[in-house]
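Written below as structure tokens is the structure these notes are about.
The block that comes next holds chain A.
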Amino acid sequence: MTKIDLVRDVLDKQMLDRNDCELGRVDGIVIEFPENGQPRVARLEAGGSVLAGRVGDWAKKPVRAIASKIGPKRLSPVKFPWEKVKKLGRDVHLDVDKEETTALAWEKWVDKNIVDKLPGAKSK
Partner candidate 1 sequence: MKKILQVALGIVTSIGGFLEIGSVTTAAQAGASFGYQLLWPIALGTLCLIFLVEMSGRLSAVSKHTVIAAMRDRFGFRFYLLVLILMVLVSFLVLCAEMGGISLCLQMSTGLGFPWWAIPVALVLWLLLWRGTFSVIENGSSLLGLMTVAFAVGAWKLHPDWSSVASGLIPTRPSEHAAKYWFIVVSILGASISPYMMYFYSSGAIEDEWDESYIGINRVIAAFGMTFGGLLSAGVLIIATLVLKPKGIDVDSFQQVALMMTIPLPNWGFELFVGGMAVACLGAALEITLAISYLFAQGLGWNWSENAAPDSEARFCTVYTLLIPIAAIPLLLGIEPVKITILSMALTAAVLPAAIIPFLVLMNDKDLLADHTNGFISNTVVVLIMLMSFALAVVSIPLQYFGS
Partner candidate 2 sequence: MIVTSCGKKPDPADTLSSVASELATASLAGRVWVKHRTPNSFTGNTLRDSRMNIAEQQNILFTEAVPPVDTAQLRASLDHAKDMLATMEKMIARQDIKSFPAALAFFEQDAKKVQDMSDSLEKKQQ
């Protein structure tokens, strides 16, 4: 059985989709404690609210307030079930396509509301 050091090898690592596109970083790991049976790694999470929690409880409220005023109204953090982890190495490779996830909600929102409003955004 291979051992995985969750903090060293998974947490804070870059997540990549099937095509090696960036999906953000592993901001949080959720471990479930079922009634009967072993604790298990349920999923990876990403997003501002998750990061706020890591800074401290005091940070959650202001981050939530900002997120409710601007940005995509993505109400919960980005979640990836543990089963989707295909490979661990320098980065975490997930068996998903970026378009199927909410990982790029902010990227798309910023693109639509800021970048595309400026001239010359579409090519170099």
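Note that in this section contacts are C-beta pairs under 8 Å (C-beta built on N, C-alpha and C of every residue); 3 or more make two chains touch, one makes a residue touch a chain; residues count from 1.
Regarding selection, all candidates are chains of the complex that A comes from, given by their letters.
Since the model is a prediction, treat every value here as computed from it, not as a measurement.
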Every candidate listed belongs to the same complex as chain A; state which one touches it: 1 or 2. 1
What part of chain A is in contact with candidate 1 in the complex they form? 7, 11-15, 21-25, 27, 46, 51, 54-55, 90, 106-108, 110-111, 114-116, 118, 120-124
